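For this view, one protein chain was removed and the others were kept in their places.
Naming follows writing order (A, B, C, D and E), and every chain is counted from residue 1.
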Amino acid sequence: MRLLTRLLAPKAIAHAHCDLPCGVYDPAQARIEAESIKGIAEKYASNEDPVFRARALIIKEQRSELVKHHLWVLWTDYFKAPHFEKYPQLHQLFNEATKMAGASGTKGSIDVASADALLAKIDEIAKIFWETKQA
Amino acid sequence: MRLLTRLLAPKAIAHAHCDLPCGVYDPAQARIEAESIKGIAEKYASNEDPVFRARALIIKEQRSELVKHHLWVLWTDYFKAPHFEKYPQLHQLFNEATKMAGASGTKGSIDVASADALLAKIDEIAKIFWETKQA
Amino acid sequence: MRLLTRLLAPKAIAHAHCDLPCGVYDPAQARIEAESIKGIAEKYASNEDPVFRARALIIKEQRSELVKHHLWVLWTDYFKAPHFEKYPQLHQLFNEATKMAGASGTKGSIDVASADALLAKIDEIAKIFWETKQA
Amino acid sequence: MRLLTRLLAPKAIAHAHCDLPCGVYDPAQARIEAESIKGIAEKYASNEDPVFRARALIIKEQRSELVKHHLWVLWTDYFKAPHFEKYPQLHQLFNEATKMAGASGTKGSIDVASADALLAKIDEIAKIFWETKQA
Amino acid sequence: MRLLTRLLAPKAIAHAHCDLPCGVYDPAQARIEAESIKGIAEKYASNEDPVFRARALIIKEQRSELVKHHLWVLWTDYFKAPHFEKYPQLHQLFNEATKMAGASGTKGSIDVASADALLAKIDEIAKIFWETKQA
Partner (left out) sequence: MRLLTRLLAPKAIAHAHCDLPCGVYDPAQARIEAESIKGIAEKYASNEDPVFRARALIIKEQRSELVKHHLWVLWTDYFKAPHFEKYPQLHQLFNEATKMAGASGTKGSIDVASADALLAKIDEIAKIFWETKQA
C-alpha cells in the first residue's frame, strides 16, 4: 500500500534537513531510527544470548541518540517563529519526545512499550510538520 | 499528494537498517541525503557569496558520504544471496550508485544534473528493494 | 559574575552531561565552543589567505554544530518540568540560542557580532542553569 | 607473499583511500582492524571479568564497522570497471567480506574462527588489489 | 584555587582549542568528562540492574576517550617548546594522564578511585596551564 503511494507520489517532493539549509527536512529520519529501536527491543526480548544482548544495548544507545539528533534538528532548523505561534505545544512536544529517546525512555529501558511511546510522539510531531508543509 | 499517501499508509510498515540486525531498512535514508545534495546544488548556483559557497561544499561532501554509507548498508546488510540471484544487476547498480555519490559524481561536482542522476539511480535500487519486501 | 557563582558553589557540584545520566552538566561546554567561534571570526577578519579562510570556515562549521549539540543536551537532559514551569522563557531561549549557532547565525556568517550575540545568549542560559543548581 | 609484493613495488606507489581522490588506497587498513578483532576475541576467551567482556564487545563492534567501511571504500572508490571485468568475482568477494564483518560474522560472534575467516577473505581481496597495482 | 585563578584572569583570556588555531583552550573540557566518569562509577556501584550497568560501561568508554582527546589537544596544540622547557615534567604528565583515561585506568576499571586519580592528574595539568596563561 505504502509502496503504491510512493510510486504515485510526484518525485520532486523533497524533505529538508541540513543546516545550509538545503531546505530538505523529513520526520521519517527520526521515525526510522525509532522503528529500529523497537525492532531491537523485540529481538532482545526473544534472545537471551548475552553477547547478542550486549550488542542490542550498544546499538540501541546509538539509535536513540540519532532519534534525539534528528528531532533536535527539526526543532531548531525547520520550525520558525510563526510555527511556534500556531502550535504553542511544539516546544514541549519536542522536549518530551527527545526525553523519551533518552535515559527516561528508550535509552534507559529496553522494552517495546518505550519504543511505541516514542513512535507515537514522533507521529504527533510529524503530523504538525506535514501540516506546515501544506500551508 | 505524498502527504496524503502517507496518511493512508498503515503505520506499522517499517524499514530496517541497523546491523544487529533490527530488520528495519529503508532506501529513503539515502534518498533524503541525495535530495539534500540537490537542494544544495540549486542554492549554490544562485548564490555567489564565497562564504555561502564554501559552506555548501563542506555540507555537500558530508551528505554525499552519507548517501554512500546508507547504500553500502543496504547492499551488505539487507540484500542476501537469493536477492543477488534474482537481480544479477544489483552489484553493479550499487557500485555505480555509490560512485555517483563520490568523486566522479556529487562529491566532485556541484551541479543539479549530478544530483538528479544519483536520485534516479537510488530510485532504481529502491524499486528492487520494495519488490523484495513484497515477495 | 559567572565565575563568582562558580566560586561560591560547593566544589562537589559538578556539571552533568551524559545521558546515563551521570548528573554532570555545564554550560561551559557550549561557551568554550562559542568562544572558539569568536576567535575564528577575529582571525578570519585579519587574514586574507584563501587557504586559511577555507580552514576557518570548515572549523567554524564544526564548532557551531558542537554549540548546538551541547545546548540541546542541556535542554533535553538537564532541564526538567519544574524548571520549565519556573522559567517559562527557557524553551524559546534554547530555540533562539541554537538557531544563533546555525544558518541564520554563526554558521551562516563569519562576523564577530554573530559570535558575541551567541555568547550573550549562552550566558542567559547559564545564568538560569546556575540558579537551578543552587536551589 | 604480500610483503614481498610490497617490497618489490616502487616506493612511490602508494595506497589510496580518500575520495578526493588522493589516489592512496591500502587493504592494510581493513586488515589491521580485522587483526584487532582477532586479538579482542582471543583476550575475551581468556578473561571472564564481565567489565572486560563488555568492553571487548563494545570495541569489537566498532572495529567490525571500520572493517566494513574500509572495504566499502576500496570497492567503490578504488576498483573501476576494467577491474570488475578482469575479476568478475570481485563484487561477491566484497559483499561476502563485508557480511563477514557484520551480524553474521565478527559483529554477531566473538570467536577467533570468525576473525580468521574475515582475515582470509580480506587477504583474497588484497591479493587482487596488489595485482591491479602492478599492472 | 583554580576558580580563583580564573576569577583573577582578565575576562578576555579565553581558553583555546581548535587547531585553526582559534587560541581558545581550557582544561575544563577534559575535567568535565572526567567528572562524568566519576559520576558514572558512583551510579554503577549503587545500581545492579544489568541494562543500566551495560549502558554505564558504554558511556564510560566514550567519556574516557573524550578525556584522552581533550588532553592530547592541549599537549600538541597549546603547549609549545618554551613551556616544555619550563615544565620538563609536562610530557610525562600528559602521557600518564592519558594512560589513566585508558585501559589501565578509567576505561579498564569502573571504580571511583580511578576517576579520582584521573581528576587529580588533570588538575596538575590545569595548574600548569593556568600558570602559562598568566605569564
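In this section, contacts are C-beta pairs under 8 Å (C-beta built on N, C-alpha and C of every residue); 3 or more make two chains touch, one makes a residue touch a chain.
Worth saying up front: this structure is predicted, and the values here are computed from it rather than measured.
Q: List the neighbours, among the chains on screen, of the chain that has been left out.
A: B, C, D, E
Q: Among the options D:Q29, D:T76, D:T98 or D:S114, which residue touches the chain absent from this view?
A: D:Q29
Q: Can you list where subunit B touches the absent chain?
A: On the subunit B side, contact with the omitted chain comes from 54, 57-58, 61, 107-110.
Q: Take the complete complex as the reference. Which residues in subunit D touch the chain that isn't displayed?
A: Touch set of subunit D with respect to the missing chain: 3-4, 6-7, 14-20, 22-24, 26, 28-29, 32, 35-40, 43, 52, 55-56, 59, 62-63.
Q: What does the interface between subunit C and the hidden chain look like in terms of residue numbers?
A: 51-52, 54-55, 58-59
The rule is short, and it goes like this: only the chains that are shown with their structure count from here on.
Q: When you check each chain against subunit C and subunit D, which touch both of them?
A: A, B, E
Q: So subunit A and subunit E: same face meeting same face, with over half the numbers shared, or different?
A: Shared-number fraction below one half, so different.
Q: With residue numbering as the guide, point to the option in B-D, A-E or A-B that repeats A-D in over half of the contact pairs.
A: Overlap exceeds half of the contact pairs only for A-E.
Q: Provide the C-alpha centroid distance between subunit A and subunit C, rounded to the nearest whole angstrom.
A: Roughly 25 Å separates the two chain centres.
Q: Counting only residues that touch at least 2 other chains, which ones in subunit E make the list?
A: 52, 54-55, 58-59
Q: Quick one: label the inter-chain contact graph as line, ring, star, complete or other.
A: Basically it's none of the tidy shapes, so other.
Q: Tell me, which pairs of chains are in touch?
A: After working through each pair, the chains in contact turn out to be A-B, A-C, A-D, A-E, B-C, B-D, C-E, D-E.
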